[in-house]
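What follows is a structure written as structure tokens; I'll ask about it next.
Missing here: one protein chain of the complex. Every other protein chain is in place.
Entry: subunit A
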């Protein structure tokens, strides 16, 4: 009984994680400027990966294995925050020319 409940929760969390990743990618298409796109990718993907990590935790072979899975999430978070900031700073220092946005739509 408990096993079935855990399995159902895992499936639910995995599906939610994948849905959030899909929504994050949708942000790349729906938002028109670089900075808003980064908002979508960092925040929604962070949540999606969080759900997937939660779903995988009951499958961890040991305490060390579970900690390793959580470390993957932490490393992805640090990388995503850092790269988001670097791209945002680059755009802030040298803003995108408006005509570049126009031609991207062609």
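FYI, contacts are C-beta pairs under 8 Å (C-beta built on N, C-alpha and C of every residue); 3 or more make two chains touch, one makes a residue touch a chain; residues count from 1.
Just so we're on the same page, contacts and distances are computed from a predicted model.
S.K.: Which listed name, "Cation:proton antiporter", "ATP synthase subunit a", "NitT/TauT family transport system permease protein" or "Urease accessory protein UreG", is the one UniProt assigns to the chain that has been left out?
M.R.: Choosing among "Cation:proton antiporter", "ATP synthase subunit a", "NitT/TauT family transport system permease protein" or "Urease accessory protein UreG", the correct UniProt name is "Cation:proton antiporter".
S.K.: I need the residue numbers on subunit A that touch the omitted chain, in ascending order.
M.R.: Output for subunit A: 20, 23-24, 26-27, 30-31, 33, 35-36, 38-40, 42-44, 46-48, 50, 61-65, 67-68, 71, 77-78, 80-82, 84-85, 88-89, 91-93.
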